[in-house]
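Notes to accompany the following structure.
Missing here is one protein chain; the remaining ones are kept as they sit in the complex.
Chain naming follows the written order as A, B and C, and within any one chain the residues start at number 1.
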Amino acid sequence: MNLLYSEIEEDLRASVRAVLTDHCPPSAVLARLESDSPCDMDLWRILVELGVTGLHVPEDRGGQGASLRETAVVMEELGRFVAPVPFLGSTVLATTALLACDSDLVGSLASGTTTGALAVPLTAAPGSPFPATVSASADGLLTGRVTSVVDARAASLLVVPVAGPALYAVRADAPGVTVTEVVSLDMTRRIADVSLASTPGVVIASGDQATAAVEAALRAGAGLLASEQVGIAETCLEQTVRHVKDRHQFGRAIGSFQAIKHRLADLWLELVCARATARHAADALTRQADDADVAVALAQSECADLAVHAAEEAVQLHGGIGMTWEHPAHLSLKRAKVNQLALGTPGEHRMTLGHMVHLLMDIPSRR
Amino acid sequence: MNLLYSEIEEDLRASVRAVLTDHCPPSAVLARLESDSPCDMDLWRILVELGVTGLHVPEDRGGQGASLRETAVVMEELGRFVAPVPFLGSTVLATTALLACDSDLVGSLASGTTTGALAVPLTAAPGSPFPATVSASADGLLTGRVTSVVDARAASLLVVPVAGPALYAVRADAPGVTVTEVVSLDMTRRIADVSLASTPGVVIASGDQATAAVEAALRAGAGLLASEQVGIAETCLEQTVRHVKDRHQFGRAIGSFQAIKHRLADLWLELVCARATARHAADALTRQADDADVAVALAQSECADLAVHAAEEAVQLHGGIGMTWEHPAHLSLKRAKVNQLALGTPGEHRMTLGHMVHLLMDIPSRR
Amino acid sequence: MTHSGHIRDRVRELLAAHDPGSTDRLEFLRARFDAGLAWVHYPVGLGGLAAPRELQQVVDAELDEAGAPDNDPLRIGIGLGMAAPTILTYGTEEQKSRFLRPLWTGEEVWCQLFSEPGAGSDLAALGTRAVRDGDDWVVTGQKVWTSSAHTARWAILLARTDPDLPKHQGITYFVCDMTAPGVEVRPLRQITGEAEFNEVFLTDVRIPDAHRLGAVGEGWKVARTTLMNERVAIGGAAIPREGGMIGIVADTWRQHPELRTPELHARLVKLWARAEALRLTGVRLRQQLAAGAPGPEGSGMKLAFARLAQDISGFEVELMGEAGLRYDDWTLCRPDQVDFTGRGPGYRYLRAKGNSIEGGTSEILRNIIAERVLGLPSEPRSDTGPWKDLPR
Partner (left out) sequence: MTHSGHIRDRVRELLAAHDPGSTDRLEFLRARFDAGLAWVHYPVGLGGLAAPRELQQVVDAELDEAGAPDNDPLRIGIGLGMAAPTILTYGTEEQKSRFLRPLWTGEEVWCQLFSEPGAGSDLAALGTRAVRDGDDWVVTGQKVWTSSAHTARWAILLARTDPDLPKHQGITYFVCDMTAPGVEVRPLRQITGEAEFNEVFLTDVRIPDAHRLGAVGEGWKVARTTLMNERVAIGGAAIPREGGMIGIVADTWRQHPELRTPELHARLVKLWARAEALRLTGVRLRQQLAAGAPGPEGSGMKLAFARLAQDISGFEVELMGEAGLRYDDWTLCRPDQVDFTGRGPGYRYLRAKGNSIEGGTSEILRNIIAERVLGLPSEPRSDTGPWKDLPR
């Protein structure tokens, strides 16, 4: 078990952070909020150049041959900047699903020439039943609807779970595909409803392999989302510390008031503990450890609520300015709140966790 | 609905407080902790003189003809002083049970000539099944055991639920009665295990009347315990406020440090809200309101955790001195913690509450 | 002293002379003001009859029954609640005659120019400058969190007239003409997407000395009257069980068994209990007020309400699951009044964040409770020197 960041990981972080500092300042994210193009594809292309889309894909399948640990570090940085790029949908969810199949398509996602999305609702949790809202006709045409698919509009390749179970690859521009964006609470990572009507697709897995592929994607997604949540919390804490040092009221920096100091000390401590769980999840996923499921559920349990808490404290301790549209605090708040629902709520993960560590809920009946 | 304290109630409070200030200072309670006589019967006799044992008993049955509202005020004061008297066991639980029967015995409890106890475990919650660990033989002799009976050692009259259901009056000095004190977490209100072996008793109710009498006692007990919890919290807050004003560290009263101020402000606010629920419960019980059960469950939900929180803050904010045996902070802590378990935990009361207000837990089956 | 019978006579006379069914709304309101039935506890000639305040309820009820128009009090809340009592207490006779009638009828909307970007919790640190120039004052500065600024004709304004004095001493209170040159109002968008409030930029705005309220340098004292009247509203009206946000969430729970989990159930019932406890606290507070013995509990109501609203709305988004990912509408709009519960869960969640900031932050309220209710000592002060030397 290695819960540290390696030197290579720190170098990777520095590269990603340099790109984001230059190309993804809060002003740029704010300016894009209500635009019709949800993702910043210019920024995405620069990140693709850096190679971040193939980190956890083996070299012989077109990737960098690193691991989910490195991908988790990228998630932390993207969380810090609330970056509007399809990393979760394409690099984490779709890529992990394809990796678990014998599909060659993974290479184009790893290289960034294609952007993908996994057609499941963003709220799907690891361990939930195989989604089966799309069905295939006898001649292999797909019909059905999947709601709340993350990063769907940016995707040219849809990885679609189909009743059977099976997993299909569908081109986003194929006949019968409709991707309808909905109004998202997190405008920096939007969701869309995907409809298929007699749409042609290619089977890439079926039976247990299809089920396992979706499960692997959801598990990796939930585990790595914990790292994003750590990144969000970290930036919220840093911004708030900076603000309370600068902001003077009653002749003092408000950060010298003890109640504020104690709240921020508590938040820092929560962050310290949550970070250990997020690293643990990324490490356990990488090692394919026996208790990777426990590690993922634990990390989500701790990190999801942490990020919301940190973002809420950031808004509160920025005072009125934190309530304004022009200040970036709400970007973190909305991302953190949506992440709390994404890939399993903390409550769902704790339910799973209790089950896995034999703290059963099997309750004798009462009134 | 009247959530205030009437003038009569305030007068009553003043009388009780005056007696307790004189006869029940912390030093006296501390001195009695490890003595073999758990209750202060001298203090009890003075309180009996005041008439507090018959407040909620009608005049034609030997009482004062006031109501549970007044009895609740006495509970608040007894809680403030962590007074070692058998008020809960005798005046609240046993008296209320007898009131619900056509038994003349209530008069002697109301007048204080007899001290009673209701033979149920202190953890029994309103709405729980009729306790049936004692059974009657064909010739009316009782055999069985009831654990954790509050104020049992001070009682000369035991009111015993018996399988059937029935309610029996049993003299504590009757043949076959054994009252074994256990080591109690709250040494100021001890519990004992009661055994009966072919013990003679008198039936005072049977069937639905017995069930209703026990339920009425538990409901009144839980509802009025909320007032005691308010009293505990109030005294903890007052003592802590006094301490942090006096105690200087770093050249300042520690009560001028903002983190301490904010915590005590929060505690005060919890107390304010909890007090409204405790008054509401006492008032609803008095009015025999339709939603008295809701009012009781709500009051326990809010007041039990409040009292523990207040006592824990008192220990912490007194620093090292609050951890010592000689300081009275631990008296409130132990009473509050035991009260959290007594007559239903906050969790049990909330379960009941959810049921009563139609927030059902009827959950579709998951994994 | 006027008694209730006399008041009813006056109402009847007003209604006889101005049939609500056929009289123009504004004409009726003016007539009502002139009849002393606007606010009966105000002096005669200023919309009142110098009568006991509680008789206003009689007037309102009778006029309401007769179908008379009201003055849309939510729309002109700042004028009625803050400007009017301040003008009445500190205004000159000319000021009272000029301002109160159109204020009450709603012909002239008022707003409040107090808070500044650098003076929020510490309002007395405000830096908007007013410099005397002949019969005028010349005012320059920036105000923020101003509701109704874009519809207002007048503003109550705090400005610093002497930066060499300690912060509370160099402030003066003015009435500012919002149509004067140099007044610029910009909508201030919030995290909900809408713009309830405005920023107001003042650039060399000329205010005649005749529009000063109270003496030069006495502005903080005058402002306390205004702010005390702001807080009177706290406690508010009685709400039924499950009124407000908790009712919305409870209904969702009842209607959607598929959203339930044991953990959410435990949290919901706990929130329900807290909401009901707070409601009962409000009931008890009103009973204390009615009994003429107001307790200090009022100071806590806003603090508790803010926390509860935030906890319930945060829970609601989690409970909604997939629907919680969505928002109703991000379109920028400028609502006339705020609706905490009318929109979707995402809106409720975001809007509730403001509850612990607006009208006194929760941190300031905790200070107030600790010092004024519990009597804990204040912090050592580091802001007692001249305003101009304060760190900021």
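Rule of thumb we're sticking to: contacts are C-beta pairs under 8 Å (C-beta built on N, C-alpha and C of every residue); 3 or more make two chains touch, one makes a residue touch a chain.
On a predicted model such as this, the values are computed, not experimentally measured, just so you know.
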Displayed chains contacted by the hidden chain, counting the whole assembly: A, B, C
Options B:15, B:111, B:184 or B:209, residue touching the unrepresented chain: B:184
Identified contact with the non-displayed chain, of C:60, C:136 or C:263: C:263
Identified contact with the non-displayed chain, of B:213, B:308 or B:357: B:308
Residue of B:26, B:58, B:107 or B:347 in touch with the missing chain, whole complex considered: B:347
Sole contact to the chain not displayed, among A:32, A:56, A:279 or A:337: A:279
Sites on chain B contacted by the missing partner chain, in the whole complex: 33-34, 121-123, 147-148, 182-187, 191, 248-253, 257, 259-260, 308, 312, 315-316, 319-326, 329-330, 333-334, 337-338, 340-342, 345, 347-348, 350-351, 361
Contact set of chain C toward the excluded chain (per top definition): 262-263, 265-266, 379-380, 382
Positions on chain A contacted by the hidden chain, ascending: 1-4, 241, 244-245, 252-253, 255-256, 258, 260-262, 264-266, 268-269, 272-277, 279-280, 298, 301-302, 347, 350-351, 353-354, 357-364, 366
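What we mean here is this: only the chains that are shown with their structure count from here on.
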Furthest chain, CA centroid comparison against chain A: B
Separation of mean Cα positions, chain B and chain A [Å, integer]: 51
Distance between chain centroids, defined by C-alpha means - chain B, chain C (Å): 44
Chain C residues counted as touching two or more neighbouring chains: 261-262, 363, 366, 379
Residue list for chain B, restricted to those that touch at least two other chains: 258, 260-262, 351, 366
